[in-house]
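Supplied in structure tokens, the structure appears directly below.
Only one protein chain is missing from this complex, and each of the others stays in its spot.
Coming up: chain A.
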């Protein structure tokens, strides 16, 4: 068999595309202040931003799982009037510029917002410019990723397994927890990872809704942006750290699935 060459019209843009995606990362590695890296990494501001980022992204992912998986199930398994509209609404945060999302969140959860005012007067809870606000901003932006992945997995899973469970005496909730969820577990995990990665990188909605308070709402992306204005090397160090941590976590999760699947 003769090896077939890819046509140049496809090969050239494909290689350019790869370079376009990889070169910025190479640039980051190239410009990194390797000699002073250890002491820079231990600066207190960096670690607290990293901790805050990991914490809020993880909580946001949990929030998305608790709310998003049932919503995906509803979209995939229950036919109700307006389902197509609901599906379109769910994906709005995907196409909405995050800053606009942040403004919208302020209008609803802000001190004078639709729900925020009531939360403030009734429970004394204020969400904007708090760590909880960071979680809300991240969840708002990241949830569509989870819903789309889980809904796709549910549509791909054979609903007749659920019928088989019913004939064995399982009600809808038991069927969901004992049959449906295990069947779509890989899809849920993939959705959760996408969701987590998106939450970790969230910038626009966070800075609009939660502000930029070190130790409280200043996540890694915000810290990178801030550092860029004063200290390029600090920005590089922060970026590198964010890159390494997210790649490491994603890679370890990926290995876990492949070995268990």
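Assume a residue touches a chain if its C-beta (ideal position, glycine included) is under 8 Å from a C-beta of that chain, and two chains touch if they have at least 3 such contacts; residues count from 1.
Just so we're on the same page, contacts and distances are computed from a predicted model.
Student: Determine which name in "Serine kinase", "Molybdopterin oxidoreductase family protein", "Molybdate transport system ATP-binding protein" or "Sigma-70 family RNA polymerase sigma factor" the UniProt entry assigns to the undisplayed chain of the complex.
Tutor: For the chain missing from the view, the UniProt record says "Molybdate transport system ATP-binding protein".
Student: Thinking of the whole complex, not just what is shown, which of A:70, A:97, A:156 or A:182 touches the missing chain?
Tutor: A:182
Student: One chain isn't shown here. Among A:99, A:132 or A:170, which residue touches it?
Tutor: If we include the chain that is not displayed, A:170 is the one touching it.
Student: Spell out the interface residues on chain A facing the chain that's missing from view.
Tutor: Missing-chain contacts on chain A: residues 158, 160-161, 163-171, 174, 178-179, 182-183, 185.
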